[in-house]
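This is the structure I want to talk about, given as structure tokens.
A protein chain is absent from this complex, but the other protein chains hold their places.
Then we have chain A:
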Amino acid sequence: MTDDERTIYYSKAVNEALDDELARDDSVILIGEDIGCYGGSFGVTKGLYDKYGAERLWETPISENSFVGIAVGAAMMGLRPVVEIMFMDFLALALDQLLNSAGKLHYMYGGQVTVPMVLRTPGGAKGGYGPSHSQMLSNLLVGIPGIKVVAPSTPAQVKGILKAAIRDPNPVVVIENKRLYPQRGYVPAEDYVLALDKAVIAAAGQDITLISYSSMTPVCLAVKEALKPVGIDLEVLDLVSLQPLDKESIFASVRKTGRVIIVEEACLTGGVGAEVSALISEHCLDALEAPVMRVAAADMPIPSALALEKFVLPQAEDIVAAVKRIREY
């Protein structure tokens, strides 16, 4: 098969990861709404029901808190459930089991149990989905001890990350993204896993570091390309892991460029960007040539109207404006 033929959608890469792991390990089961013949709300589980059947794919009623709790119970008994929450906003309905069970059990039960479950959910706005179907809630998740949080940005990344998450003995939330699902990229066919705690330099540069994750990484890369002709050389550091943060990679890039803009689709306040900024000020103040800047969603619900949505969500031109500000500082 040529490389061209292995250029597949992000959603298909998720599907391949699930398919591989279902085939590899019979303790892997899928749990979620409409993941059977419908193939999942975004087509991610397409074909898996025909291949693995009802014994492996547990199609649930609309009962998020309990089916996440069921995954916790099954994981305590040695299965490796992979749960789909259809839209990240619906995580609110399952927060108790994530916060009070999945994240705490291994620690509070003195190491007697592990909870090897994965919770996959698409965050982010796709354009017009409105207030209850559009949020990137990474800021909520990174405040829950005991849960690893990853937000891969490319098809190749999501495949290797999801497979690693499924094999990890701890609860892992894999934040997918509705705007990434239809993006394509080269994905190796072979079995591979990627580190759950490592950031990657998506594009190296000398002048300014853009730190991003999930759907904002391709936007940052586009901004890099757009500013190349005017002689601005941006570095794009893709966090991949939000909890834990890869501090070494963050600090190395900051020390290289001395200027940092953190770009994320989540609300500005109290999230990943705020945490990264705090870490940089604690550890790299001497290397900074300008204040750390942030480009994020406004602290607002996301309106349905496309005409309004763009004013709440971070846009490429907001990043360009931040680049201008940080250069002029």
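Note that in this section a residue touches a chain if its C-beta (ideal position, glycine included) is under 8 Å from a C-beta of that chain, and two chains touch if they have at least 3 such contacts; residues count from 1.
Criterion: contacts and distances are computed from a predicted model.
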Per UniProt record, name of the chain withheld from view ["TPP-dependent pyruvate/acetoin dehydrogenase alpha subunit", "Putative FAD-linked oxidoreductase", "Rod shape-determining protein MreD" or "CidA/LrgA family protein"]: "TPP-dependent pyruvate/acetoin dehydrogenase alpha subunit"
Listed residues A:48, A:72 or A:297, member touching the removed chain: A:72
Option touching the unshown chain, where A:131, A:169, A:188 or A:291 are the choices: A:169
Hidden partner interface residues of chain A, rising order: 29, 55, 58, 60-61, 63, 65-79, 81, 96-97, 100-101, 104-114, 116, 145-146, 148, 169-170
